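Every protein chain except one is present and positioned as in the full complex.
Labels for the chains are A and B, by order of writing; each one numbers its residues from 1.
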Amino acid sequence: MTENNQQPILQTIGVCQEYKLPRTSLLGKPPVLDALKEVDFYAMEGESVGIVGESGAGKSTLTRILVGMEKPTSGIFKFKNQDVWNSDDDFKHEFRRSVQMVLQNPRSSFDPRMTIGQSLLQPLKGLKIGGNHQARIDEVLGQVGLGQDALKKYPYEFSGGQLQRVAIARALIPNPKVLIADEPVSALDVSIQAQVLNLLNDLVKDLNLTLILITHDLSVVSYVTSRVAIMGHGRIVETGTPKFLFQNPQSEITRNLVDSVLTVGKGIEGESLF
Amino acid sequence: MDTFALKVENLVVSLGDLIAVRGISFEIKKGERWGLVGESGAGKSLTALAIMGLLQDGWKTSGAVWHDGINILTASDKKLSTMRGRTMSMVFQDPTTALNPVAKVGNQITWILRHHMRLNEKEAVEQALALLNKMNLPRPESIMDSYPHQLSGGQRQRIMIAMGLACYPELIIADEPTTALDVTVQKQVLRLLDEAVKERNCGLLLITHDLPVIAAMCENVAVMYGGRIVETGSISQVFKNPRHPYTKGLLASQPTLDNIDLEGGTRLTSIRGSVPPLYAMPDGCAFAERCDYATDKCKELPELDNQIQRVACWNPIALSQKGV
Partner (left out) sequence: MVAIGIVSIFWIPLDVNESDPSIRMLPIGTPGYLFGTDFLGRDMTSMLMAGVRTSIIIGACSTFLALIIGTLLGVLAASLSKLDEPIMRTADIFMAMPGIIFALVLASTIGAGYLTTILALASFFTPAFVRVTRASAMRVLAEDYISVARLYGRSKTFITFRHVLPNISSILIVQFTIYFAAGILSEAGLSFLGVGINRPSVSLGMMLKEAVEQIGITDPLGVWPGLGIVILVIGLNLMGDGLRDYFDPRFSQRAR
């Protein structure tokens, strides 16, 4: 793939992340978990990239770094080609506004004691965004296909799929450039998954968003993204288009993932059912 | 002896005014493998619990669930406990909570063998090791000696399956058995379950929302929506030529390699709207408000018809003219 002169909007270079584990003995250094090892990841503006891997592969850790929740133990994390953790407060603030996240479990993402309206105000207040707050909230609700009657309701009054839309709306409020979606449909019913995935696709197109989709489901990622990074054991083991990965998996991890995909038309040994 | 492993007759499950399961009936013959598909709110979890006799106090049932000559809904706890694990066993979704955390795995397996099959300790241990071997668990002796928390999710699930198979039951009920597992582990576990079930000629009732899993494991499927079964038939019938609009929508909306174009040209069709909540279930067909084929007649509740591929719909999708 040829890159034009543009730099990636989000990039990690040689990023490693270590976690200290509780001590098992009094002497010596405490054990360390290498969650990420020398990870080079990038996303271009307007691109939809997927990060796929099993649990323990390091996707959640990478996600936390990309969203600025954690600082990598070593390596550089850049936004708009500038090192995020070594920049001034203004840039950090711009980063926080520009990179937003949608999480897997919509119920856990909202304070059950706050109305949706109150929850949607949080980014505006916390990130000190000016302008007409009410208008902005109405606008994003419209973008995800929800009405203003949602504002006075509490999270428990919504279904999982609807709540996930609210989560997307909330992520859109600061007018971000990058939307990071961590397993956005795994907790949702099958017939709702398509609704949310279609919504993400539409938003990416309409708002020229950069989408980073993290999942363990290769089918989902194939539907939404144009380039996928496969992770295993804390590293990125392979990247490519979904088609390429499915048809010519290079690494064993990718092969295993591809092999494990079940479809409605095939039996357990891959035999055709119809 | 009955010809069936399980027979559900007009099962209704309710809690006060809320009716969660609205009268479902189906039969699993010995050795047959059925999938029960439904999303949240369809009532499949409650159906599973009712069939296993594990409903909490407060839930009322009517109808009958026949297994091994007894009606599970009315049987005493004592009778149920002799049946569970012996003729009917269960595999649950969460391997962490299904195994006793303070007992070694080996003891949990041998207990079942000694209790139900009257084996002595030595025989039970041998059988247990054989089972674990079958489940492709390496170093079964050390696994027998471990506690559940020392093992991985996939291992625990295989142990649960081993425990379920131990007494050669007539029927295994698996409720979302692989939903909590990684994708690669899921395939291994399903393969094992598949082999084991085939080998022992057990019946299987696999309950899940994951359509490809059912396609991989079962021969027949029943689709639940709004507390009722809306379509039933063999996998090749229902998944290839769905008759009920909901089934069709379900198949079209799940991103699987069958319906997405890897070049990025497709768009998944979603089913508009959402499942009506239990307290606002419409009188007629529960799916009507989301259905593209709905007519006035749908205000009346449709029943399952009597064709080979049964559907409960006033406007079913016509089967294609192939002779399959």
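Heads up, the rule we're going with is that a residue touches a chain if its C-beta (ideal position, glycine included) is under 8 Å from a C-beta of that chain, and two chains touch if they have at least 3 such contacts.
Note that the structure is a prediction, hence the values are computed from the model and not measured.
The residue from A:M101, A:I168 or A:L211 that touches the chain not shown here is A:M101.
Screening A:P8, A:P123 or A:P242 for touch with the missing chain picks out A:P123. Those residues of chain A that touch the chain absent from the view are 67-69, 96, 101, 103, 105, 107-113, 119, 122-123, 125-128, 155-157.
Following the convention adopted for this analysis, only the chains that are shown with their structure count from here on.
With centres taken as mean Cα positions, chain B sits 32 Å from chain A. For chain B in complex with chain A, the residues that touch the partner chain are 39-40, 182-184, 186-187, 190-191, 194, 209-213, 215-217, 235-236, 239-240, 249-251, 253-258, 260, 262-264, 266-272, 274-275, 324.
Considering their complex, residues 54-55, 159-162, 189-195, 197-198, 201, 216-220, 222-223, 226, 241-243, 246, 256-257, 259-269, 273-274 of chain A touch chain B.
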